[in-house]
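With one protein chain removed, the remaining protein chains of the complex are shown where they sit.
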Amino acid sequence: MNPRTPGADLPEHPDFLWRDPEPKRSYDVVIVGGGGHGLATAHYLAKNHGITNVAVLEKGWLGGGNMARNTTIIRSNYLWDESSAIYEASLKLWEGLEEDLGYPILFSQRGVLNLAHTLQDVRDSVRRVEANKLNGVDAEWLEPDEVRKVCPIVNTSTDIRYPVLGATYQPRAGIAKHDYVAWGFARRAHEAGIDLIQDCEVTGFATEGNRVTGVQTTRGTIAAGTVALCAAGHTSVLTDMLGIRVPVQSHPLQALVSELLEPVHPTVVMSNAVHVYVSQAHKGELVMGAGVDSYNGYGQRGAFHVIERQMAAAVELFPVFARAHLLRTWAGIVDTSPDASPIVGRTPYDNVYLNCGWGTGGFKATPGVGWALAHTIAHGEPHANVAPFTLDRFVTGALVDEHGAAAVAH
Amino acid sequence: MTSPFRTAEGGRIDRGTTLEFTFDGQTHTGHPGDTLASALLASGRHQVATSVKLGRPRGIAAAWAEDPGGLVQIEEPFPEPMLLATTVELHDGLVAHGLPGQGRLAEISDSARYDAVHHHVDVLVVGAGPAGLTAALTAARSGARVALVDEQSEAGGSLLGGTDRLDDAPALEWVAAAVAELAGHPEVLHLQRTTAFGSYDDGFVLALERRTDHLGTAAPRHVSRQRVWRLRARSVVVATGAHERPVVFADNDRPGTMLAGAARTFLHRYGVLPGRQAVVFTTNDSAYDAALDLHRAGVAVEAVVDARPAGSPRREECERAGIRVLSGAVVTATQGVERVTHALVAPFVDGQVGAGSAIACDLLLVSGGWNPAVHLFSQARGRLRYDEALGAFLPAEELDRLSVTGAAAGVLDLAGCLADGQRVARAALTALAVAPPGEDRLPTAPEPVVPAAPLVLWRVPDTSGADGNTSFVDLQRDATVADIARAVGAGLRSIEHIKRYTTIGTAHDQGKTSGVLASGITAELLGVPVQATGTTTFRPPYTPVAFAALAGRDRGRLFDPERVTSLHDWHVAAGAVFEDVGQWKRPRHYPRPGEDMETAVLRECAAARTGVGILDGSTLGKIDVQGPDAAVLLDRLYTNMMSSLKVGSVRYGVMCGVDGMVIDDGTVLRLAEDRFLLLTTTGGAAKVLDWMEEWAQTEWPDLRVHCTSVTEQWNTFPVVGPRSRDVIGALFPQVDVANEAFPFMTWRDTALDGVPVRLARISFSGELAFEVYVNPWYGVAVWERLLEAGRPYGITPYGTETMHVLRAEKGYPIIGQDTDGTVTPHDLGMAWAVSKKKPDFVGKRSFARQANQDPLRKQLVGLLPVDRRTVLPEGSQIVELHPDGQLPPPPVPMLGHVTSSYRSAELARPFALALVKGGRSRIGDTVHVPVNGTLVPAEVTGSVLVDPEGARRDG
Amino acid sequence: MQLIECPWCGPREEVEFHYGGQAHVPYPDAPAEVSDEEWAHYVFFRDNTKGRFAERWCHSAGCRRWFNAVRDTTTYRFERVQRLDDPEPHATEPARARRSTAS
Partner (left out) sequence: MAELLGTHPLEAWSTALERLPDTVGITVEPFVAMAVVRLGAVGAAASEALGADLPTMPNTWAQHGTGRAVWLGPDEWLLSSTTETPEELEGRIRAAVLPLGGSATDVSAQRIGLRLTGARLRDVLAKGCSIDLHPRVFGRGSSAQTLLGQAGVVLLALSGAGDDFVVLVRSSFAGYLADWLLDAALEFTPTHDS
């Protein structure tokens, strides 16, 4: 028999992951949302703070939202101090996560290139690289010939519509296998005695003054000492129940995957001007993200013209992709905020914490925000890494405007 | 090589022509009409590849897109990864090989053409089988606009693989007549080799037409290889048939194991015997046709193994033919190495497997029932229900504009499909208020033998001792019953988790045969109804589509429009180096032979500062604003007062978003009491017009004002420099260009040879300057006249780079370069442009927010590198002065960044503009700018470095 | 890819339209008099309804007219479109009383 194709399969999952418990009547902490952020928060509550009387409520299946739908890019080369701080803290955790979780999450630090196609792209890129260096984030500016060395298949010829003028490069950036990450956190949380409750949709909250006393669900009312909302695109559905206004809008964000291909793409490439971001995942499939659909949508699907435009950009920048095949398309629901930065921390309710607005940054922030949110819950004080991302920055005007500064999405 | 398994006659191949192709390095032959798979089978080859994970031999198991076995890599005529041998039409010179797992992309770029076409119809029928053809005929006969698309090379669907008869003649004669009739209807579009791969809202269906693939190297290059049809139908009829489902048992992946229906297709359509000695294992009646047909074709059918205790009414037929029928029995495993040699058959009573025996065979046909191809229905968000009797998922609801018919709707007999296709088409027409045709006769199909109820059997209990580790559910992923059992044992309940744990359904075929099996087996293991387990979501595309096909013609030059001014050809001829500004191509500089950009720009700057230069500023956005309330609208949208501007005068203005951040700036010419001409930034033109219209339409509909884009209506040529007055004076003698007669920030209308020209004293450089506005019809002519008039003064065309240097020396910001969406007019030092008089304007309220009062807001200032040599890279960050010249360890606090930086001919040193925290209060300070590892000291200055007193603008 | 009914031009492809977010969020009559918080709500805060949602759209590649629509954000289906001068009152429930955002 021929040997198996190297790389074309994945490590086995463990023989046991978690059990499906019946919800108890009461928990010290109830985390709403069984995605990456909720599960990571549960893990660090137990690991760092010994808080284990915790329930994670998931309306569907664990890790089934954006966690299962994103393109798994992990990087920390954001412009502003506040952003690079949380994402770099997260990246450092990623670097030890396989060990921490005892799970083969396939974190692969293959680097990320953010291409520049216009003189303004170049200015913005240099600005970001210089800021990253001063913040201790690995970053460099590459000229086109250096870009070609890092990723030979990028079209660096000067006669294309928007020639590559250079790129920022973060060598420590990379990708991981999203399901493995979610399940790694879930298994650890389960082992710590935390209840992971699936098919449990929150239908309302019982409140007394400025406190939430219980969470009403399709599986009964659950009393809660502290509540953390980690519902990403569905955050507004929950905050509407609480009468809290949150400045997030939920949009479809599509992604797609090709068939398995021999290794051709050694890194991660992102381009804003020619909108494309692509990596070649562990089995050999090309994983790509498309643009955010313009309108609000909870449908986990988008319009196909967005995909077509994405393909045009992909073939323009990577001519060798011409006959790769689109195998599957899907969409997540990204919760975007006015300044393209997250909203984490206190709410008008003393015992309710908010975690949303991550837009396209949610996956890469998973361990970082889990760590910080667990700390915030445990101490009743925002962790330094999330402190800047308050809800009331929109009132004071102290935004952390990542798209204003041409931050690279995703 | 010969084709020993080719039948003597029959099939829909052109035996008169022989094609040569190469597979795994071996040369084979076939005929037009063959697929790569049928040609390989004809040569006796079943194994195509080895499996991705376990390296087990895998062969052709089906006849079309549902085949989980036969993945190939195409090498010639052009490398293409991972196609199914069953869907590759054979052509001369085809070179391919089996694919163990990963496909290979060509190193060279694909020169084939691809395109997309929009097409609108009343009724779109997907699938040209019996139901689809009938539906298409009914729709066509009503005179409606119809499209019929089918993925195969010819119409007929399941009829191509059978011996059915209609109107007492071979059914394919009816197919031919139907196709001919459709061709006669002018409003019918009939496309074969066209796969509907995506179904979206409002009757939008995407289909991929493979136009030239089957022609191989003979494909004409000016015709697109593949075409995406963007079909917009008022009503969609899905007649996509059904996929036969296997039953899972030990070593069910061994080559020679094939779906029963596929064997019939290979026999009848391609004239190929898939084996010599067959065992047929079934849970339903349909496989009996395969047994009988193969028997008639000379295959020794050793046994029909029917899992149903009562067997089938067709048993007698088989026994008359001398075929042994074992009812209440199953195939438990296969034997063989690279090809089936034996099927292990055992009695099957109450779900228990008894002692078995081996039956020799080189072909094992399997039928576990049929899965309706509900993909397009499900993609359109139709709900599915599990049908206990069929053991399959069926449409559970009627969708607006989309209906399902025939086998796709669970109708599995020919007469039923014909009637259903007609019924659905007539219903669709009625819903569209189109009168269904009067004359719409259906062909008569023979009465079908009433079939016995099928048995729903997902898997045969594994008695091989392998514990389900060789009972394959998803062959492409090497995923087995044991894997599902492990997933369930791990605590997983959701089919989505099971899919991710086992990777079932994630491969090339996206679970066409494995999806429902996985649901069934999972439900069994969990002890829940299949309905509760459900399926994973069906997502587009139905079958894989090449990236290039989706990119279509939006590649190369057509990837994104290139916008140019009427002078573009002149710029090219003048040797300009261009810069992309939005979609515009703008000359960045005009190097002379031997000049690099730096020298060219220094020369161009010197000309503008000491003599005269000329710029093509035509890309600036221009908006004509008219109406009695025009001034009111401008007062509300600009931070400064525009209503007080006098007719004949010009004013610079700034616009902010509601958040108080600068979004655009430019000059405003008041043409009349009720008319203004606005100039915007090049990149901001569309945005500003949209912005103005949005406010005017949605917020202040009472205002009597109209905005019209006139960006391309006017060429704009700034003539800049101390000698500009001489040039303008010379070309327009009728205009009094004296400062008193024609002061700064005013405009005058004049004409040149009868062509109206507008002159405006606007300066973006601080120098004496005149902007010349003219209809672009005459742009080149006027530009050349200006050059002519300027020759005595050495008039020098300059580009955006010089424009930037000149404006930066004067501290004029470029919105989007010196601002980033977080900058207010005050931050730019433009409080003077923010009206104190106006009660309100868009953005004003935000200025009062706490963060806007912060003394440490970033402000625009100048930076002068102390060494007078270093050109600070734009984007550089600024830090406090570190006297020891060493940076402390990170994080190092940052003060701001360099937004613009140039070498100045005028200052004879480099300079920069920067946004610096509390910048204006730091003027005079020295800060550090890290540049490639060294700290460059720079002095913070005011932002206006040249002619701060503004003495030059009047010449 | 949807067909969107422009109240003037009739059904056109989604790509011809520009999305304008929540409808019926009026510019404050006297911005100078509203609190920072009220102002922030006008500038940054919009409903993010799951289900029927009153929105603004502009037929930007066609007649360039803005219009209102009621669309279901879960199915994306347009329930109806209205010209801005449509006298009919808009079709969404009034926003419920909100808690303060300050914390």
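We call the chains A, B and C, going by the order they appear; numbering starts again at 1 in every chain.
The rule is simple: contacts are C-beta pairs under 8 Å (C-beta built on N, C-alpha and C of every residue); 3 or more make two chains touch, one makes a residue touch a chain.
Quantities reported herein were computed from a predicted structural model and do not represent experimental measurements.
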Neighbouring shown chains of the undisplayed chain, as defined at the top: B, C
Contact with the hidden chain (one of B:R6, B:H190 or B:R230): B:R230
Identified contact with the non-displayed chain, of B:D14, B:D569 or B:D736: B:D569
Which residue of B:G779, B:P797, B:G829 or B:G843 touches the chain not shown here: B:G779
Touch list for chain B against the chain that is not drawn: 113, 115-120, 145, 220-224, 230, 232, 553-554, 557-558, 560-566, 568-569, 584, 619, 624, 626-628, 674-675, 704, 706, 708-714, 752-756, 775-782, 785
Positions on chain C contacted by the hidden chain, ascending: 8-10, 12-13, 15-16, 61-65
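Everything below uses one rule, namely that only the chains that are shown with their structure count from here on.
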Pair exhibiting more inter-chain C-beta contacts, A-C or B-C: A-C
Mean-CA-position distance for chain B and chain A (Å): 23
Numbers and ranges of chain A residues touching at least 2 other chains: 303-304, 395-397
Residues within chain B bordering two or more other chains: 200, 204, 659, 846, 849-850
Residues on chain C engaged by chain B in the complex (per definition of touch): 1-3, 11, 18, 20, 26-28, 30-32, 34, 36, 39-40, 42-44, 56, 58, 60, 64-66, 75-77, 84-85
Of chain C, residues touching chain A in the complex: 1-2, 13-15, 18-19, 21, 36-37, 40-41, 43-50, 53, 55, 71, 73-76, 96-103
Residue ranges of chain A touching chain B (in the complex, touch as defined): 1-5, 7-10, 13-20, 60-62, 64, 68, 81, 85, 117-120, 122-131, 133-136, 160-162, 179, 198, 258-262, 264, 274, 284, 303-304, 307-309, 311-316, 319-330, 395-399, 401, 403-406
